[in-house]
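In this view, the complex is presented without one of its protein chains, the others remaining in place.
For subunit A:
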Amino acid sequence: MCSLGLFPPPPPPGDVTLYELNNALVCGRLSEQLPLAFQSQLTSEDMIAAFSQAVDWAGCTVRAFAWHPHTNKFAVALLDDSIRVYNSSSATVPSLKHRLQRNVASMAWKPLCASILAVACQSCVLVWHLDPTSLSTRPSSGCAQVLSYPGHSPVTSLAWAPGGERLLSASPVDTAMLVWDVSTETCVQLQWFGGGGVTFLAWSPDGSKVLAATPSAVFRVTEVTLSHRQGDKGDAVPQTGCWSPDGSRLLFTVLGESVIYSLSFSEYRGEMQGQVGGSKTASIVADLSETTFETLYGEERIGGEVHSMVWDPTGERLAVIIRGHPESPSTPPAIAVFRTRNSPVFELLPCGFVRGERGARPQLISFHPCFPQGALLTVCWSSGRISHIPFFFVSALEPRASPRRSPVPVLGSVREQPLFSEL
């Protein structure tokens, strides 16, 4: 089992994490530049060339963040209930406003599509149909479809099916999840009894399973097959969860505990199964309780409950926001990054801590869905900055069948490190 004590010490205060190179996180001051060897590879993408830059938010707090699944485009929801869409290949920044768009909790881009964005608002779900080639900075409200259902507000979580056919929406007030067919604006309720509303939705990347977390001590994993079976797993209040890329493993954390659990599922083979396959009990894979690090700049205590967790699409890096104690300033929230591997055996190894500017607390983290040179972690800080931290590595798995991935030449030698495997 991995724990925080195995991590390398956190970087000194004032240093900012710049990038990862072969399992080591490199920090520095903001004025430092990348080694030249990398710059020649990165100039093709603007947002990586500006990886330590902030976008000028001038005091706005970022509320929600969503990367487009196929291109270098992301949407940010701001405190003033507007959404901005940033595109690396275009200078215009469309700003989306709608009278029903209030208190945006979550956003999700539709997969297999150019630019359709679903927004979870206070009273409804708004689906924006943006023109990808348009240069307008204020798309009209007519571009937005309003999907509302009585009793289903506020909507706090959205998840598109990986094939783009269906949209799931969840509200903590409604005991039913809604499955929307966006083009015909119809929905089907997936009711279950007990558990209260639904607070968190996560669809596995292969489209076979959906995790739904509820405020009470029940969460459900629904296997989306020919006949939509449900499985109850667990008797704890889940906080957040994420799936491995092939849908065979679920990592989740639980309210009140500072550990990461893992649940594995057998592969769906097209046969009718009596229940959701997989192991009956979850195993603990990481312990994130408070640990004290003695550094040159003083003592640092890091640890606590997990606020959110994201896994990159190659399945190699796991980033976690550790909440820490808001009362005591000596345990600030931190981002811990693990190295992971899912096959042939699951491994969770430490990588390092990600540090922002002095005094900035991490708000949102997200991995870029298709970064060709490893992984790209986007962090939205409380100061309004959004930083993109690249992780350069060669994926340990065989290359996916995607012609856009180009292997990165490995510079330097791999350091020998003792490996800690699952105990």
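One rule holds for everything that comes next: a contact is a pair of C-beta atoms (placed from the backbone, for glycine too) under 8 Å apart; a residue touches a chain by one contact, two chains touch by 3 or more; residues count from 1.
By definition in this document, contacts and distances are computed from a predicted model.
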Query: UniProt names the one chain left off this complex as which of "DNA primase large subunit", "Nucleoporin NDC1", "CSN8/PSMD8/EIF3K domain-containing protein" or "Oxidoreductase"?
result: "Nucleoporin NDC1"
Field: Residue in contact with the excluded chain [from A:S140, A:T186 or A:S266]
entry: A:T186
Statement: Checked against the full complex, the residue among A:P13, A:G28 or A:G164 that touches the missing chain is A:G164
- request: Sort through A:L6, A:C113 or A:V394 and give me the one touching the missing partner chain.
  value: A:C113
- request: Determine and list the subunit A residues touching the chain excluded from the picture.
  value: 68, 70-71, 112-115, 132-133, 163-165, 181-186, 225-226, 268-270, 401-404
